[in-house]
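Below is one structure, written out as structure tokens; the observations come after it.
Then we have subunit A:
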Amino acid sequence: MYKLEARDIQLYYGQKHALKGISMAIKPNTVTAFIGPSGCGKSTFLRCFNRMNDLIDTCRIEGEILIDGRDIYKDRINVVDHRKKIGMVFQKPNPFPKSIFENVAYGLRINGITHKKFLEETVERSLRQAALWDEVKDDLKKSALALSGGQQQRLCIARTLAVEPSVILMDEPCSALDPISTAKVEELIHELKNKYTIVMVTHNMQQAARVSDRTAFFYLGELIEYDDTPTIFTNPAKEATQNYVTGRFG
Partner candidate 1 sequence: GGGKKSAENNAATSIKIDGSSTVYPLSEAVAEEFRTEQPNVNVTVGESGTGGGFKKFSRGETDISDASRPITAEEMEACKTAGINFIELPVAYDGLAVVVSKQNTFIDHITVAELKKLWEPAAQGTVKTWDQIRSSWPKEPINLYGPGTASGTFDYFTEAICGKKGASRGDYTASEDDNVLVQGVANDKGGLAYFGLSYFESNSDKLKLVPVDGGNGPIAPSQETVSNGTYAPLSRPMFIYVNTKAVERKEVQGFVKFYIENAEKLSKDVGSVPLQSNEYKMVLSRFAAKTTGTIFTEGKTSVGMSMADLLNKQEGK
Partner candidate 2 sequence: MFKDSLFKYFAIFCTSIGLIVLALLLFDIFSKGLTRIDWDFITNLPSRRPERAGILTALFGMMWIVTLTILIACPIGIAAAVYLEEYSSKNRFAKFIEINISNLAGVPSIIYGILGLEVFVRLLKLGNSVLAGSLTLSLLVLPVIIVATREAIKSVPNSLREASIGLGATPWQTIQRIVLPACFGSILTGIILAISRAVGETAPLIVVGALVYVPFVPQTPMDQFTVLPIQIFNWTSRPQHGFVVNAAAGIIILLLFVFLLNSIAIILRNRHNKRVKY
């Protein structure tokens, strides 16, 4: 069975037709990469999976998104509970204006967890997984906003990991990270995929090739090709894909 499934998704921002009939099925415990030029709808599609587009007034969506076989748009689903199972890391780092500790503990706290020991352990583990622990372990009380961009992004990843979701959506999670941190995060993604289903948007071909099992190529709101990653990068079916991954595109 598929973990995530999209069926003929049409998405509009007001008049703008941003996604044009996208269908895709994602197996559990895999890493899927979305690639494509800027503005092609990768982020938009990613955000369909946790109904984040609900927050945009002008946004209208048609089609079905199934998670574990349940349509999250049509069924009488509890959106909030649903989002808890789907973690998300965003393109721009967006730490809360709280301490580093409280940022990571946030997801637990809103679930009513107050046990101090448990919070501390989870925060430490999450920060370690996000390769940030060593840099901040003495400053957990400091405001997260004082961190550099890269540190902030890794904090946001740690924050998501703390609630142990079953799917993690990542929108260019490494775009603000240096190679070392990036490598760590990629390693982490590798580890996580044993437990989680991961979908990530990336601009970095190498990253997509290195990390993902499957790759989807988007162009102008359409899903051009979706296949195993090696196939996409070495033997794609469409010429557009070929041109894009080899950098000849434009």
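Here, a contact is a pair of C-beta atoms (placed from the backbone, for glycine too) under 8 Å apart; a residue touches a chain by one contact, two chains touch by 3 or more; residues count from 1.
For anyone wondering why these and not others, all candidates are chains of the complex that A comes from, given by their letters.
Quick caveat, the model's predicted, so the values are computed rather than measured.
Enquirer: Pick the one that touches subunit A in this complex: which of 1 or 2 is it?
Expert: 2
Enquirer: So in the complex, which bits of subunit A are touching candidate 2?
Expert: 50, 52, 55, 57, 80-88, 90, 92, 94-98, 106-107, 109-111, 143, 145, 156, 159-160, 163, 165
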